[in-house]
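Excluded from the complex is one protein chain; the other protein chains are retained at their positions.
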Amino acid sequence: MSYIDILKEAEDQVTPGMSACQGCGGELILRTVLKIAGKNTIVGIPPGCMAGAGVVGWNYANGLKIPVHIPLLDNTASFLTGLSQMYERKGRGEVNMIGIAGDGATADCGFQSLSAAAERNEKMLYVCYDNEGYMNTGYQRSSTTTKGSRTSTTPIGAVINGKQQQQKYLPLIMSMHGLTYCATASPSHMADFVKKVEKGLAASKKGFAYLHVFSPCPTGWAYSPEKAIEVARNAVRSNMFPLWEMDEDGYHMNVRNKTPISVKEFIQGIGKFKNLTEEDINSIQQIADQRFHILMRLAEQGME
Amino acid sequence: MGKIKVLTGNYSAAEAAALCHPDLIAAYPITPQSSVVEYLAGLVHDGVIDANLVQVESEHSAMSVVQGAAAGGGRVFTATSAQGLALMYEPYFRMSTLRFPMVMALATREMTSPETVWSGQQDAMSVREAGWIQMFCDSNQEIVDMIIQSYMLAEHPEVLLPVNVCYDGFYSSHLTEGVDLPLQEEVDRFLPPPSFHHAVLDPDHPFALDPLTPGPILMKYRKSHLDAMEKALEVIDEVDKKFGDTFGRYYGGAVSQYRTEDADVVIVTIGGMTGTGMDAVDQAREEGIKAGLLKLRFTRPFPAEKIRDALKDKKAFAVIDRSVSFGWSQGPMHMEVKAALADADSRYCHFSAIGGLGGADISIEMMMETIRNLDAHKNEPGERETQWYMVD
């Protein structure tokens, strides 16, 4: 079955009308993951863009067709640990346990509980939609914000120009937790993304599955909404966001760019990068190259 | 009749929790609670109990994991102290406001700073507005009995609230006493399996657990929470009677009294200091002072009416707090007891006594000083200066 067939036949589990911005990557990721997961699923969505957009409900209504809870910003993986173990105990281990959290709830404040749940290899699929910042509260910087980015807490100032630190590369850190499955994905590469959600769900019956998904954010990044998929595609093509996975056979590079585009091309038209100097761009290029080099070495290791 | 065992307070809590068939236990070590977790881990690893044991990385996660399991309909248990409780505060508050029943042992400990690991009740008192039922034990037997009773109280369909069973760190947690440990079949007859379904996540009956809720609706949930607390006051007595009828041990419900019938002056105690207080009362009686003791067993819900009844016709009282209320220059339970006696200032001589912070001792002599002070001023209604049990 092709990924298009999978997507067109699956039932959308999300309210048809939610207040995510036009062209929101998070909304696309949420709908795609839950379409594939289906009805027999319980979801935890901590505070962030998706929860803020109404999918955890309002007053006495639900924002999803399936059970959902809004855990605390910092305890999604812990909350789901208890729920997952309880379902296993009740003989209902087939129920999908899914966390869908932004990068703040994943890489920053939620990292401690996430790391511990991954180390214990708890049975769940944890999906991070990484839009590189606290977008729901007005695009403040997070640890996954790319170096040089303009955010509301790392503004372009007379003395300091955007975020000074380089991005924390969370997926690789997660892969070292002894978990069952770990992958990166991008909505621009939908076939790869769909396959990884399926693999992640299957892995979540055996242990912890982690999916780190690039989530293009028109509002926070300042580009026009129709470019969302293009921005995500360029992130992959420039090796700023390489697509790889780690399963029981080791690391695999899923998309190999024969002729990667430069960081300079990637940042074209993205407002949050518009004040970068040549020096800044070179520095980001260097970070991307180094990271890609490490990943290639890991993937090659697996091929020996 | 159960099995007589010599147990520390922590082992008493663990043994009692094990008797209640918990589905899931998650806890993180902290002094002076650690041996609760260790003991339960031993029981799970030896196959003595069939519970899921989650080795979490923090108290924040301990409370979050048990919250998740409760959202799956499970009976859960955890234990902590002081800084652990502080770290846990975020999911702790949410446990009660989501109205999930559970029992948590709290080996009470002073809050840092100054850096300390010793006894005190500042931790428990600091969270008394977090919506949990809070009760204090003064013997290891009471710890066992109250853990078992508390599951019945927590899971009562008109209560549905988590319960903290508090006991003094070190004084109770680490000292051994002979305990009459109920047999499994006796506990099984007393305590039915958990049957709460009001908020259990299930794909067969999908709903949003905790949707965004604006003020007017939020207030309805708060009101219902407060009503459940009121109801708990009745249920505490019902459970105490049912437990007493089954096991032969009655605790008197939310408060208990010692030699108060004809007393003029009364000291009010919380937790492990009660035994010392009873000795002090006996000694005062020998000196000719008509002293009595009121033990505050439950601090949430606050048994205001029972306190009013117990102190009716008394002339003087002092509440001995093992914690402080910053900005009131007295103990928090003194504030609350006098609030319960709305017209206290006009009728009683009363004052707050604070002692035992950070593991400092509360001696019979200190309590005697309180009693003598009360006796000396019993005919002078009004609040007197806070007495600090300073140890030089």
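When the chains are written out, they are named A and B in that same order, and each has its own residue count from 1.
Keep this in mind: a contact is a pair of C-beta atoms (placed from the backbone, for glycine too) under 8 Å apart; a residue touches a chain by one contact, two chains touch by 3 or more.
We take it that contacts and distances are computed from a predicted model.
UniProt lists the omitted chain of the complex under the protein name "Pyruvate ferredoxin oxidoreductase delta subunit" (options: "Stage III sporulation protein AA", "Pyruvate ferredoxin oxidoreductase delta subunit", "Phosphocarrier protein" or "ABC-type polar-amino-acid transporter"). Among the residues A:Ala61, A:Ile160 or A:Ala202, only A:Ala61 touches the chain that is left out of the figure. For subunit A, the residues touching the absent chain in the complete assembly are 3-4, 7-9, 12, 14-20, 22-25, 27-28, 31, 54, 56-63, 65, 187, 190, 218, 224-230.
Within the complete assembly, residues 98-100, 160, 198-199, 207-211, 213, 217-218, 220-221, 223-224, 228 of subunit B touch the chain that is not shown.
The rule is short, and it goes like this: only the chains that are shown with their structure count from here on.
Averaging Cα coordinates per chain places subunit A and subunit B 43 Å apart.
Taken in their complex, subunit B has these residues touching subunit A: 23-24, 26, 52, 54-58, 60-61, 64-74, 76, 90-91, 94, 201-203, 205-214, 217. Across the complex, subunit A meets subunit B through its residues 39-42, 51, 54, 56-72, 74-75, 78-87, 89-90, 95, 112-113, 115-116, 119-120.
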